[in-house]
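Only one protein chain is missing from this complex, and each of the others stays in its spot.
Chains: A, B and C, in written order; residue numbering restarts at 1 for each.
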Amino acid sequence: MSTLAAPWIILFSPLVAAAVILFVGRFSKPLSAGLAIASAALGCVLSWWMFFQPDPTEPNQFPWIEIGDALRIPIGVTIDHLSKVMLVVVTTIATLVFTYSVGYMKTEEGYWRYFAGLSLFLFSMLGIVLADNFLMMFIFWELVGLSSYILIGHYFKKDAAADASKQAFIVNRVGDFGFLLGILFLWAATGTLMFGELTTSGIAVFSANPVYLTVACVLVFCGTVGKSAQMPLHVWLPNSMEGPTPVSSLLHAATMVAAGVYMLARIFPILEAAPHALDVIAWIGGITCFAAALMATQQDDIKRILAYSTISQLGYMVLGIASAATPDVPMFHLFTHACFKCLLFLCAGSVIVGMHHEQNIWKMGALKNKMPFTFLAMVVGGLALSGCPLFSGYYSKDLIIGWAVVKYPLLGWLSVATAGLTAFYTVRMLAVVFLGKPRDDHAKHAVESPLVMLVPLACLALPSFAAGWPFIEDKFFHIEEAPGVPHILHPILLVLFAVGVMSAFFLYRNADKDPISIPFFANRLYIDDLYNWIVKNIQGGGASVLSWADRWVVDLLIVQVPSKIAWAGGFVLRFLQIGNIQAYAFFFGAGVVGLLYLLIFR
Amino acid sequence: MSMVSPLLFLILVPLVAIAFILVGSNARMTALIASVVNLVFVLALFAVYKQGEAPYQFLWSLPVIPSMGIALTLGADGLSLIMLLLAALVTVAAVAVSRTPEKNANWFYASLLFISAGGIGAFASIDLFFFYMFHELALIPTFLLIGIWGSGDRQAAAWKATIYLALGSFVLLLGLIGLYLIQPEGMRTFDLRAIIGMAEAGFLPDGNWVYLLLLIGFGILVSLFPFHTWAPQAYASAPAPAAMLHAGVLKKFGLYGLIRIAAPILPESVAAFSNLLLVLLVGNILYVGYVTISQRKLDWMLGYSSVMHMGYIFLGFAALNTLSLTGASLMLFAHGLSIAALFALSGELRERTGTLDFAELGGFAKPMPAFGLLFGFAAFAAIGLPGFVGFAGELLVFFGSFIGGEPSMGSINGKEIFALNNFQIATICAVWGVVISAVYMLRAYRRVFFGPLNDRWAGLPEISGLTRGAIVTLIVVMLVTGFFPSLLINFLQSASQVWP
Amino acid sequence: MAMISALALEICVVCVGIFLLMADAFYVHLDKRALAYGGIFGLLVVFAMTFFIEPVPKEYLAFYADDSLGIFFKRFALLGTILTLILSIEYAPVVERFIPGSKPGAGLGEFFVLPVFTCAGLMWMASAADFVMIFCALELVTISFYIQVAYMRKNQASLEAGTKYLILGALSTGFLVYGITWIYGMTGQTGLQKISGALLFFPQASQTALLFGIGLVLVALGFKVAAAPFQFWVPDVYQGAPTPVTAFLSVGSKAAGFVVLMRVIEPFLAVPVINAKLVAALQVLAGLTLIYGNLAAMPQTNLKRLLGYSSIAHAGYLLVGVASVGSPSAGRAIVFYLLGYLLMTFLAFLVLIPVAKAAGGDDIAHFNGLGRRAPGLALAMLISMLSLAGLPFTVGFLGKFFIFEAAMREQHYALVAIGVVTVACGFYYYLKVVRAMYWQPAPADAGPIEVSALTRFAATFLAALILIIGIFPKPILQILP
Partner (left out) sequence: MPTLAHYLFVSGGLFAIGLLGVLLRRNILIIFMGLELMLNAANLSLVAFSRFHPGHDGLPGYSAQVFVFFIITVAAAEVAVGLAIIVALFRAKQTTHVEDLDTLKF
């Protein structure tokens, strides 16, 4: 087994699995699940194996499109520690979630559809991770969007799910619009698509015109905005919670949405050359991080709370990209976040199963005795998310905040505040779901989930807790603290954490309904409504106007009027033919006169 | 040269089949056999075609009007072969999916084969005169197909399309005559190769007016904005097989002609009028794109979407470099297949429900999952999802057109300026078109296949048999060529030698 | 192999005619159709003779041109007449209904014989190279047409058409003669060759008078070829006349008119000043004719009348060709177009007559559902209509192609533009017939349509020719002048 062949196996085994499931999956549930899990596990094992191998130096690619020397688009893999870490994260979590799904989807229909979709997703995600050039990444970028579309739309009979899947794909396409343009810009200037060449020799080209580079980078960043649900394109992520919970946990928390950050990390050197682009990225990330946290504080749907926290955490990562000196900083948070956010979602899934697919936290309560194990796992995840010391999230998040405070003080302190909010809404959710008293029969008769779902929880709880510890972390990353972080920062973070936890705990421990009500947050700052209005009125209205114009202006002018004129002309000319000989003789004479005039006097 | 070209056989097969049908052999079987024979034959040609040798192979020529240098000259290079493959594939699919009408089935299939023969003949001709004449073979069959077996306001649609196309083709004829007349006296001919030779030798003085005539003529045939209004109406009313053949094969004729004739012979003129063309094609992409969004019927939506996609191909043509032209050629192939599959499926749907109004449909993925799956494949192929050949085509078009024209960035006397040239602006609009197409395609898919199922439609029969096979074939071809576009691109190299 | 002089052809045709008259007069009990068959046979023989031509003796040359153009149009006239006779046989029952006769078939004979004399006139016209000859031949044709148009004495439409044709025809004759007079007055010659000789040293001063004469002659010929604004007789006469006569009129007299037109303007085109004016005038005529014929045809519902307008339209395309005689390819274009026009027009009439007989009327509506009732006839009509409309792979398309090519060579772009637009209109009204045949359901009471073997053969022959020449014109183009 060579490090040359391994990546290809990792990449394509899920595709094979997906194809096979597509054809034979409908005949046997175990077969579908088994194939999917096997392919993921194989990838997982190989990834871990490769993780401890030295990076291969020689390029590992074959041509996909080659037109003379005008354009070369290869399909190839890069193996560096960035991609290796990501491989490990993706395949491991995927394996766990696949396993979990067996239990979660037991009673659902479209079993084979679901696992085919998951495998297809894994394939596309690994493609993004391994891509060694922009275009290959774009290809898998789109495919990830497709698999997300399929999986969100799993319950296609529900209008909500159908709309959510459509919205997710389209919003991502909007992001990809910028992404592809950015690729075009970079390629047009440098003539190459390979990350290697771009990040090394390519940058030199732009010394002449930095504006161009800035525009290009911002355009590329649009891809991240779409895929990683940054503002203003974040709306699709909460809606995507219509999909099955494991999907939310794998795609919309742990891996897919992190792809945007991963892509930025890939092209980090280019971004560094474009400081203004970095400013844009920082602002987007910081604002997203804060606003999403605000929205999270007022949601009632357990999955939506987590979705907004995901957006917020992604905001952290993007901010980290913009502010840190090395991509390892945000990647570290990506890593820990993948663990605990996935854990949280799987716990939520287990709760939801226990609650017979009831997702409103105000119908739950007092579940800690009914589902102790889930409770435990979720607490671990929650503490990690809210940055409790010694938990993984604590290390990675504080690191980013440190860098941010140094480079962008305003955004930095905003993210500090966000940390407090995070603690608040996390504990709010935990308290309402697990403490207090049952508010619903389902809550009364809830039971712990089956083992096949609990094992993944256990497997994830461990890293969520410990992944941040320095001696583990430096196996994966080489990171340093931001220089000159104000010493006051860490105490402040601790205080904020304590305040958030306490306030939430006491506010919500026994609350029957939300004691605080801020419609502005509850309604997601009205951004969704704004978009709906725009789509309905501006786009829809404009489109209908155009279509009216097509029918009554273009068609009328180009087709109807001329043809009618011709017909009418004929109709009129007929009436010269009045049948009277002398009239004819008269016309005849007139014709003679006219002809003679032409001949003689012209 | 002396031996009879296989291409002639390719053209004669449908015609002979028509003769058999008209004397009363089983129409459907005959048509099916003929089309399959042709398909096999085209594949054989791919195998026999020798890369790297003379671009045009399988040559055969029969002087028809020697005094004007008109001869029935058949020959195929890579591009022609690809188009022939497209024609053959779509013909098989069209015949396979067509429901035999209870009355005058023989005319129905004869008309289909006529359209197919016309397309094949056009793609196999090197002589511009016959290239033109073969295309016209399809005019009357389309008129009859829409008029007799069409649906909706079929008569108006048939009239509009036919008159419109007749007008366009005569404008085109003038263009070809002009192309003939600007050649130096005594050397005049309609043989494409000879004309290209003259163009390279610089014997062709400014052909701007010729190019304009060609552009308008071809443009009308390809439904270039604003000459597009005939297309959606005709496709909406046409029976599915007719729509497949016309939108899938015939409509490609115009762009194929531009790529074949204008690109190598009149590049200066193309460049001279590029701004005009860019405006029109952006009209195709954005304007028609948004019109498509607001369609309320599946067939109209598909008709408009096919018009919109022509915009990309025009962009590829306008940019006039190897990348973009290659992309345009790929898109000819890709769009032909995908739109054919989509029309076939919407026709099947019409057969089942009798309506294609989004308001009345919904939830069909439940009763007929395979149908939904196939439609999904076709739809995503149409909006250029990676993995389908359409994506490769669009990509190359974008890359080519983005570097088309003069680069307009850099620094002027120290002050660094950054501006986009028209090609880049058009490219940006085109890339936005990708979003638009996602919007309308997914909306249609969601309206038809997702959501709750109306009880009216409970227990609709699943797509089956020959139809399923035909559409699967189309999709598989799109997937294979999409995973390995170099399969097609290598063949295109023979054609790309004469491209600027 | 014995060779004969071209003059002999006309003489033979006249003899055939006289022989048939005698037969009609003396064999009272003869079935009149036999006359038609006799005529067909005789003309076929003459047709065969046209392939053994020896040059005419010198002394005739001044007023008799037996060039290839002439020979071609002699054959053309013969073919047209033969087809007319075939039509007449098919149409005879209708004629019988409208002529008073003590016994069946009485008075039918001349109906079959007159075309033969017309044919002689046409053939003479094809070779006439002297204004006197032109005039006589023209009148022979015209006067015999007066009789044929008005032949159905009990049919008011036929009579009215006859009268209109008589008055307007005579009017144009008057202009022709007066125009010839002035040309003679200015040049002192009536022979075309001598005229062109005289024009070489022609005084500028009296040019106006010469142009006056030319103009009048142009008017008269324009009347013959149905060029706007001298076309008003055409629709009425075509509609009223017996259908075979309509066909003969629309092909024979138009073709002859064009031959004469080409011959007459040739010497004058040699003079630059006159050339410019003449070409300009011809362009205007062509444009008007195109527009009038095509547009006015669009609302028509009666097929015979529609074909009348369409013949005006085709006159327009031919005039475009005449207007571009400067280009070397124009002459061939015109001749080819006329040939195609003969084929497709006669094919249309060959289908029209039996259908009209069965349906009892010659409206387009009477063709409803023909595609199902009589697929063969419908196919023939389809081919003829498509060829008239100018669809590729038919002779009609090639004709238009040549015409447009010549016109663009001469840079008559305005004419070409009008031509293209009007072609689109043409598609509309010709396809109206196709629609009636294939889209519309057949009327419930539609009876069977019986077609005589001869007609069926002729129709098949013409349809085949239309397609074959349309696809592979090489052999025909070689024998064209």
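The criterion applied here is as follows: a residue touches a chain if its C-beta (ideal position, glycine included) is under 8 Å from a C-beta of that chain, and two chains touch if they have at least 3 such contacts.
Bear in mind the structure is a predicted one, so any value in this text is a computation, not a measurement.
Peer 1: Given the contact rule set out at the top, which of the displayed chains would the hidden chain touch in the full complex?
Peer 2: Contacts of the unshown chain, counting the full complex: A, C.
Peer 1: For a quick check of understanding: of C:Leu21, C:Val94, C:Ala157 or C:Leu454, which residue touches the chain that isn't displayed?
Peer 2: C:Ala157
Peer 1: Could you tell me which of C:Ile4, C:Ala23, C:Val177 or C:Ala442 touches the chain that is not displayed?
Peer 2: C:Val177
Peer 1: May I ask which residue of C:Thr81, C:Ser127 or C:Thr190 touches the chain that does not appear here?
Peer 2: C:Thr190
Peer 1: In the complete complex, which positions of chain C touch the hidden chain?
Peer 2: Interface residues of chain C facing the absent chain: 130-132, 135-136, 139, 143, 146-147, 150, 153-154, 156-157, 159-164, 166-167, 170-171, 173-175, 177-178, 180-182, 184-185, 188-191, 235-236, 239-240.
Peer 1: Give me the chain A residues in contact with the hidden chain, please.
Peer 2: 574-575, 577-582, 585-586, 589
The rule we apply is simple: only the chains that are shown with their structure count from here on.
Peer 1: Most central chain by CA mean?
Peer 2: Of the chains present, the most centrally placed is B.
Peer 1: Averaging over Cα atoms per chain, report the distance between chain A and chain B in Å.
Peer 2: 36
Peer 1: So the centre of each chain is just the mean of its C-alpha atoms; given that, what is the distance between chain B and chain C in Å?
Peer 2: Roughly 43 Å, centre to centre.
Peer 1: Which positions in chain C touch two or more other chains at once?
Peer 2: 421
Peer 1: Which residues, counting only chain C, touch chain A once they are in their complex?
Peer 2: 163-164, 167-168, 171-172, 175, 208, 211-212, 214-216, 218-219, 222-223, 228-230, 232-233, 235-236, 277-278, 280-281, 284-285, 291-292, 294-300, 421, 425
Peer 1: So in the complex, which bits of chain A are touching chain B?
Peer 2: 63-68, 70-71, 73, 135, 138-140, 142-143, 146, 149, 153, 156-157, 159, 161-163, 165-166, 169-170, 173-174, 176-177, 180-181, 184, 187-188, 208-212, 215, 539-540, 542-544, 546-547, 550, 554-555, 558-559, 563
Peer 1: Please name which positions on chain C make contact with chain B in the complex.
Peer 2: 329, 371-372, 382, 386, 389-393, 397, 401, 404-405, 408-409, 416, 420-421, 423-424, 427-428, 431, 434-435, 438-439, 471-474, 477
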